[in-house]
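The complex is shown incomplete by one protein chain, all other protein chains being positioned as in the whole.
Residue numbering begins at 1 within each chain, and the chains themselves are lettered A and B in the order written.
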Amino acid sequence: MRDAVLVMTKDLRLEWRSKVGIGQVLPFSLLVVLLFAFALDPERGVLDRVTSGLFWVVVLFSSVLMIERAFSVEAADGIFDALRLSGLAPAAIYAGKVAALAVQLLAVEAVLAVAVAVFYDTTFRTPVLTVGVALVATVGIAAAGAVYGALAARLRSGTTLLPLLLLPLLAPVLIGATRGFEVALGREAGPGWPWVALLGIFAVVYLTLGALLFRPLLEDA
Amino acid sequence: MELAVHLRDAVALLGRFPALAGADLDVARGEVVLLRGPNGAGKTTLLRVCAGLAAVSSGVAEVLGVDLVRHRSAIRRRVGLLGHATYLYDDLTVTENVDFWARAAGAEVADGRRALDRLEVASRLHDLPVHTLSAGQRRRVSFAAMVARRPELWLLDEPHAGLDASGRDIIDGLVREAASVGATVLFASHELDRADDVADRTVEVVGGTVVTAPQDAPPLDAPSPLAAPPSEGVASDA
Partner (left out) sequence: MTVDNPTTGAGRPPGAASEPPTGPPTTGSTATRVLGVITLVGIAALVLLGVFLTPADAELGDTIRILYMHVPTVSTAYLAFVITAIASVMYLWKRTEFWDLFAASSAELGVLFFALTILNGMLWGKITWGVFWRWEPRLTTTAVLMLTYVGYLAVRQIPNDTRTRGTISAVIGIMAVVNIPITHKAVDWWRGLHQEKTIFGTVDPDMKGLQLFTAYLGLTVFLVLFAWLLIHRFRVAWLAERAADVGVDAAIAERRAERAVPSSAGGAS
């Protein structure tokens, strides 16, 4: 636990100093929000209907960039070796990376939500459901993403491979989060919580697997 | 005599290249041993095997009583490795880096500060991001991060490279001090004049094997400086 906090603090401090998330990933995600408006004529009400889908697609793409960054930092200058020598428990390193990733992703999502509200004229009718969906979906993305980020960092040409590996795996998250948001936006009737439950199962399953698989990944790959 | 390192016919493959092709080496606890040999001889791989980072595919390999063939990850937290890489996060400051690695190893933040002082890293540098430092300064910082962990076995790969005279003196002093308090030091160097003074014993690594017989106490004479340079092998040092 102490080790996980150490790794998370280190990662957030690293982000604070390098500003890659704020300076690069966030502007990129806002840019995509604008690009969608160009691609889908805003006058015809298409944007309005596809808002939640666009939101989560942008989040997924941003998460790929963030995960790539989070692990290229660890792959640089022999740091992977140093981590193996460090005495930190692999599961603790994993937990720290997931936590730092989730915090950064949530920050991006918060800004994106404001942007969508302003540019696409969206109102989130049930804030509790909105936050619930975002929180659980984000943990799921970070949980699976940290494993794939770590293994892609060990591969030559891993950077280009990461989206191919990660995005199909995140398909259930995209479905669950988008449907959950539809309900939260009042576009779709019906309870939103089953979607949160589905996202929650995804998050729990991959957190467990990640904690178990990070040891062989760190020590033997 | 209790052995810190015990290798018998150890083979380590990088892919399918035998970087170590049956090495024999015994190092007693508290000993300072210099590894000497041409580029590509397997010195770096030998150090990485002792750190538990490179796998031993056959033979016997024990470090500090840990069987590396079976449990090589168990040795890692007890050794300190200084390689060609600095193991530092570029965007973090000097103290943030040293604090992180010290605390990761269970040491105190104060240990890190003391180590930085020992390495004579000026305190005006402490709050600068590592990427603004010169190569020599970075080397001192990464040495400090290693020292702060208080390893039982020091594995130094070209520790003198990139350092000025005072930096080299500091490192030699630290190596002697470490040995005097019971740590074992295994280091590879091409700075033979300097290294011979520090080392209790020199062994020669050639072709992925250790040429000097195990426990061969008297150090070898320095080779003729006029000898032809060795042909470059596959760069396992890289």
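Annotations
One rule holds for everything that comes next: a contact is a pair of C-beta atoms (placed from the backbone, for glycine too) under 8 Å apart; a residue touches a chain by one contact, two chains touch by 3 or more.
On a predicted model such as this, the values are computed, not experimentally measured, just so you know.
Considering B:V66, B:V109 or B:V211, the position touching the chain not shown turns out to be B:V211 (whole complex).
Only one residue in the set A:M8, A:L165 or A:V196 touches the chain that does not appear here, and it is A:L165. Across the entire complex, the residue among B:A21, B:V66, B:A85 or B:I170 in touch with the chain not shown is B:A21. Although one chain is not shown, part of subunit A still touches it, namely residues 144, 147-148, 151, 154-157, 161, 164-165, 167-169, 171-172, 175-176, 179, 188, 194-195, 198, 201-202, 205-206, 209, 213, 216-217, 220-221.
Across the interface with the omitted chain, subunit B contributes residues 11, 13-18, 21-22, 36-39, 41, 55, 190, 192, 204-209, 211, 222-225, 227-231, 233.
Please note the rule applied: only the chains that are shown with their structure count from here on.
Each chain gets a centre from the mean of its Cα atoms; for subunit A and subunit B, those two points are 39 Å apart. Subunit B contributes residues 51-53, 73, 76-77, 79-81, 83-93, 96, 100-101, 103-106, 129, 149 to its touches with subunit A in the complex. Looking at the complex, you find that subunit A touches subunit B at residues 3, 6, 10, 13-14, 17-18, 73, 76-79, 81-82, 84-88, 219.
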